[in-house]
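Structure first, commentary second.
Of the protein chains in this complex, all but one are displayed in their positions.
Coming up: chain A.
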Amino acid sequence: MTRLLAPLAVALLAALPAAAQQTDLTLAIQLEPPGLDPTSNAAGAIDSVLYANVFEGLTRFAADGTIEPALAESWDISEDGTTYTFHLRTGVTFHDGTAMDAEDVRFTLDRARGPDSTNAQKALFENIAEVSVIDPQTVEVRLAQPDGGFLTNMAWGDAVIVAPDSIDAIASAPVGTGPFAFDRWVQGDRIDLVRYSGYWGAAPALETATFRFISDPTAAFAAMMAQDIDVFAGFPAPENLPQFEADPRFRVLTGTTEGETILAMNNHSDPFDDPLVRAAVAHAIDRQAIIDGAMFGLGTPIGTHFAPHNPDYVDLTDLSAHDPDRARTLLAEAGLSEGFTTTLKLPPPSYARRGGEIIAAQLRAVGIEAEIVNLEWAQWLEEVFTGHDFGLTVVSHTEPMDINIYARPDYYFQYDDATFRGLMRDLAATADPAERSVILADAQRRIAEDHVNAFLFQLAFPTVADARIEGLWENQPTQANPLAGVRWTE
């Protein structure tokens, strides 16, 4: 017996060093995407999996939030700021082996801005007047108005370049140009990606990557502790972070996000069409209590819809300081001294579920009875985002520089204000950074003074990772987990 086992043991020992360097990674996120087409679906979870991994745009967000070249190697902007000539990178192929060229770019942009477009961020493309192919490596985009934010628009996950042939099946079998190709999607469990050998850029260190979806905070904690998963991006239970910090097996990154967490009000429906009522709600809210109670202190208070780490941010939290007496007075002025009853529809994340319970208690203290309705994401998108059937809701807007959503009267909270739309038009027409800064400050002030929504806090982004992994994004300049630069150190 011993004689038989000995060679086996030797063989096993010899095999060990070879297995040390891992080339696979299991990364968990909280939400599963409802489909896999970033160009027709608003769900941020799609970008969490696919952005910069499977799909790429002309430009992209770097880890620090700046815009860098992606499929467009360089670009020229005309004197008047209305014509962008993009020089595409050579040797770029889609995962099905076909070449990515100027025709694909034109197809993508025309599809996104076309009358049949189902793009969730159609506004990004509204300003495009014409897209013309100069040669296979050069595309000219003519804008109706000069737009200082155009290159940023093109970096969004909604503006990634897609192949015309792949559109029919894109929601279940996405084909992009990124460093990883889509392998399979086991619904309710995971999405597998594999390294794409024909990638134009540096080959990633990982051979395979698995995205798993764990929405339950307890299950997330257990899976991480058992090391069933290597990384949890956006860990859902901030109260458990100290435990991971104390454990040498793990590393905790606390990054910033573009996620303005707001208590959104249905500006189109009674009684929230009255600015006094909205102001009352805003003053009834105690932000710090919500940050402490729902996020265990993780998060930065905001007084408007703008990221505090942005240099153009203006601190307007005083405009809606916690003041229950003021809130009651405002309600009385609005003719609602008896208070009123409304719905508070909450999507699954803990910032919403926990935050919502605290908000309901704070509103109750001034006489507003907010009836809590817990919804799954699909229901939330259908009832609240698309159906506009809500009074109040709590949600985090994770898109970068998205203050322009307030210029869209059909956007779910339905803020309809000509002054604000004028500011956004001015902004789009302004290229000078100092002037843009002034306009942005006015815009922030306008929505804060109008109390369009109650602005709560900027979502922090805790990532728990195996201590041996490096190259993860700490901050979330856009909702994404790019894996091209991620590697195991031992």
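Assume a contact is a pair of C-beta atoms (placed from the backbone, for glycine too) under 8 Å apart; a residue touches a chain by one contact, two chains touch by 3 or more; residues count from 1.
As a working rule, contacts and distances are computed from a predicted model.
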Chain left out of the displayed complex - its UniProt protein name, from "Carbon-monoxide dehydrogenase medium subunit", "DNA polymerase-3 subunit epsilon", "Peptide ABC transporter permease" or "Circularly permuted type 2 ATP-grasp protein" | "Peptide ABC transporter permease"
For the full complex, which residue in A:I372, A:I405 or A:A431 touches the chain that was left out?
-> A:I372
Can you work out which residue in A:A144, A:A361, A:A378 or A:A467 touches the chain that's missing from view?
-> A:A361
Touching the hidden chain, out of A:E140, A:D274, A:D292 or A:D402, is A:D292
Per the whole complex, from A:N53, A:N240 or A:T304 the residue touching the absent chain is A:N240
What is the set of chain A residues that contact the non-displayed chain in the whole complex?
-> 217-218, 221, 237, 239-240, 242-243, 286, 288-289, 292-293, 354, 357-358, 360-362, 364-365, 372-374
